[in-house]
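Shown here: the complex without one of its protein chains, the others still in place.
Per-chain residue numbering starts at 1, and chain names A and B are given in the order in which the chains are listed.
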Amino acid sequence: MIFEIVKKEIRVNLTSPKVVITYAVCMILILAALITGAMSYLSLKEEAVAQTAAEKDRLRNVFNYRMDFMVNGIYLYREPDVLSVLVSGVEGDAARRGRITFYTGSNFDVSKFNSTPILAIFGMLDLSFIVKVILSLFAILFTFDAISGEKEQETLKLNFANSLKRGTFIIGKLIGNFILLLIPFVLPLILGLLIVEFTPGIDFSSDDWIRILLITLAFVLYLLVFYSMGMMVSALTKRPVVSFLILLMLWVCFTSVVPRVAVLTAQTLEPVPPLDEVRKEYFSEFGSSQEAFMNSVRERVEELFEFIRAGMNSPDGLSNMQQMQQEMLQGIQEAHDVFAREMSERGLQISREQEMKQERQNQLAITLSRLTSPVAALDFAVDRLARTGVYSSDEQFKDSVDDYIKSYTDYARDFNRPDSLMGGQGISMEKLDLSEVYPDRSFYVAETLGESVEASIWDFAILALTATIFLAVAIVAFLRYDVR
Amino acid sequence: MLRTVILKEIRDSVSTLKFALTFLVVVVLVISGLVLGSKNYLEQRGEINRQRQLNQKMLESQFDWLNAGWAGVIESKKPFVLTTVDNGIDNSLGRLAYVDTLDDARLDESRNLVSPILAVFGEVDLTFVVKIILSLFVILLTYDALSGEKERGTLKLALANNIPRYKILLGKILGGFTVIAFSFLLPLLIGLAFMMGFYNEVLADFTPDAWWRLLIIIAAYLLYLAVFFSLGIFVSSLSHRSSTSFVVLLVIWVLFVTIIPRISLATSERIKPYESYTALQTKAYKEVSEKRAAVMDEFLPKFIQIRNRSMRQAFMGGGGQQEPSTEISEMMTDFWRQLGDTQREVMDYYDRQYDRQQRSQIELAESMARFLSPTSAMSFAVQSLAGSGWARQREYIDQLRKFRIDFMNYVFEKAEAVEYQSMWDMMDKQKLDVDIGRVSFEFREETLGTVFSRAMIDMAVLALMSIVFFAASFVAFIRYDVR
Partner (left out) sequence: MLETIDLTKRYEDGVLGLDHLNLKVEGGEIFCLLGANGAGKTTAINLLLNFIEPSEGTARINNIDVTKDPLQAKRHVSFVSENVMLYPNFSARQNLDYFARLGGKRNLSREEYYNALRRVGLEEEAFERKLKTFSKGMRQKTGIAIAILKDSPVVILDEPTSGLDPKAADEFVHLLKELREEGRCIFMSTHDIFRSKGLADRVAIMKKGNLVMTRTAEELEHEDLEALYLDYMRT
């Protein structure tokens, strides 16, 4: 009996204008999103590779002044993840370039939106967006009159004038309509993925395919949530118009209002001091530390001059003087490096503290919105699996760069070019040893599959649980539904 | 006769559940949007004064003027008061201005990085309410405007009277739009009343210029709703079944609100690609490094000369002492000034190049979007007027760059006036007397004229769309099969 109902659900809707129009729209959009995603990925990757080459080139040819290396630092570029073809995540907002200087640690100053506001103005159209916004709306469109509509057209009565269990009917409906909803999603997805896989320059590893599978599963669960919500409301109301209104409001709520409220709550509960205060704190400390350092240098210099003046009149005084001068300068150099190193560590510490506070706030915002909005839950799961979310683009990148800082600062500290203003016998024109400063290996360590899954498992659970609850309510509501 | 139809339309619409629900939701969201916007505005505005005090203190604690230049000043971007009404793309734009002698003036730290979830439909502000909620309400109101009456049989009934067809349609239009305007304007008034009660300081910041801008923004909102309204009536007059017109309108809504804006970007990126800012920066940076190396080459001999002379002075003891002079300061300042200038020249060149390319891409995307999607046209107009778009940001950065020049001049002026006897004197901490006026940035807002002329084309597009759809509905309705 269930099979009859499933068949009928599919057949009845397959030729309706609603289905024809939405199928066409989905087909076009999903293919377009995947193809443009691929093109974006390729151009971003090309850019990162070119940037890295240019940076190495610059380091090879220009760096012979200490100040440049220490103060202006070096740039590190991150290549986009291949899965950004499906999920662009926060690629627009997050850092793709990190900068390391000796004195201020790591900086991440490039936001695609800042330099390409066009993305902010128009927004990104990726697969994730299509599922999140458009397909969820279609899910509601397919279900809002599933029950209330049959009541209105009096076929519900006719169905139950037969030997038909209510459970059978509702489950048949649930299955049939969900298949209808999945078709315009899965078919173009498979087609699109095949097209992308065969595009030169794009390669999905087996790890990537597993991630793609998981991402698809997340999308399906997400659609199930809105689908079951639609069924539920349809089984709780008598008139399709009412069910649609309610569902539309819920949809707007979940996509916009709830996440906003979650962020607001997090900001209130875990406030973060503004960045400018933190940086000023650093610069004030820098000022006074520098003062202390300069004083000690001055003392040493005075000492030396005293010694020299005293020894000026001795026969081997001159040669001693040279040596003493050398030693003094060496000493000043070392003291300077200690001071600079300390300030660098202090800078790192300060930014770390700031980041931790921000991290706590973000975590709270994430948790709150995940629990209250399926859109947020989907976002996090999918961004994490595609490694294009806040965690990967930001934290993982920053962690990788910070790990790299150690080798950079070690090298810089040993990089003893006595051409500072305070001393040095001459200016060394030696080039940097690039292999030490900018190793060929990729500094960026991406998250493993296990880690991604572990992090996103809660979102899967939340989506599944929400969908289950809605389905249960839908079924129970239908068991008591007035079919007249 | 016309009046009868209009009144019936109004009564019929207002008594529905959809009106009540929408009205409730609109009031709640308008008030929360205004509250949120006000809080953010006040917070950011308040920050600025505090930051200026801190800037002064921090600069004064620096070792010398050159160090002060490196430390620079940090100030929040001054928000425009109308961001309380429309947040635009402000969440994605940099909010912190960094000005120092080392690097380009820049606006960094956008909000989205901190809270990335915000970005599906943008901030929940007044524009959101109009863009999403009210446009959906309009669709719900109009999808069965004609096909519904046909299905209920009331259309035949109405036309069995001495009333011409066009009057029925006109009555529907006037009545319907009155309801829509009312469902927006009343909550707006309630919101403004709320502001007067609780956030009066924000209203106090409204210059006459700002009030005019707000008025035009409201006109843009109403034009936007008129487009959807006329579209709804038109589609309803084309189909005989409400369910079909409903699906069609919903799909069109999705297209207008979410798809077309994004597609225009993707398309114009293909048609007019340009090198990203980071790519240009890399090129620029390489050039800057080379030029800086050249400057270093030029100055090093001078440093060595001064250093040797200072060493000789120190060894000779009392004899041959120089009088304290600004020679050393001038030389050091000149060095840093040249470093700054080389960087600025290079960056200006690349910035101008970037600006040109970016502007042509944005303009192409905007043209496509504004003519194909009323949502884009409305967003552009409102963002221009509310100062929440890219235009004001660009203007801000431009003025900030000019300010950086003033800042650098101030710092260098002070630096080169310091008198030293020998190089060793540079190791003494200076007392810095910082004039807060010269290290604080004042932004001059764009005039109403500039802003309005930019918004005019978008408003004209909206008006044109409405007229076209209304005209089309009249034509369609005259030939509508009422049986």
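We adopt the following convention: contacts are C-beta pairs under 8 Å (C-beta built on N, C-alpha and C of every residue); 3 or more make two chains touch, one makes a residue touch a chain.
What you see is a predicted model; the values in this text were computed from it and never measured.
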| item | value |
| --- | --- |
| Neighbouring shown chains of the undisplayed chain, as defined at the top | A |
| Chain not shown: contacting residue from A:16, A:268 or A:349 | A:16 |
| Residues belonging to subunit A that touch the chain removed from view | 1, 4, 8, 11-13, 15-16, 153-155, 157-165, 482-484 |
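In this text, only the chains that are shown with their structure count from here on.
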| item | value |
| --- | --- |
| Centroid distance [mean C-alpha coordinates] between subunit B and subunit A, Å | 23 |
| Contacting residues of subunit A [partner subunit B, same complex] | 17-18, 21-22, 25, 29, 32, 36, 39, 43, 47, 50-51, 54-55, 57-58, 62-65, 68, 71-72, 75, 77, 90, 92-94, 96-97, 109-125, 129, 132-134, 137, 141, 241-242, 244-245, 248-249, 252, 255-257, 259-260, 262-264, 267, 274-277, 279-280, 283-284, 286-288, 290-291, 294-295, 297-298, 301, 305, 308-309, 312, 358, 361-362, 365-366, 369, 375-376, 379, 389-390, 394, 419, 421, 427 |
| Residues on subunit B engaged by subunit A in the complex (per definition of touch) | 17-18, 21, 25, 29, 36, 47, 51, 54-55, 58, 61-63, 67, 71, 74-76, 89, 91-94, 96, 102, 106-110, 112-121, 123-124, 128, 132-133, 136, 140, 243-244, 247-248, 250-251, 254, 258-259, 261-266, 270, 273, 276-279, 282-283, 285-286, 289-290, 292-293, 296, 300, 303, 307, 314-315, 317, 358, 361-362, 365-366, 369, 376, 379, 389-390, 393, 424, 427-429 |
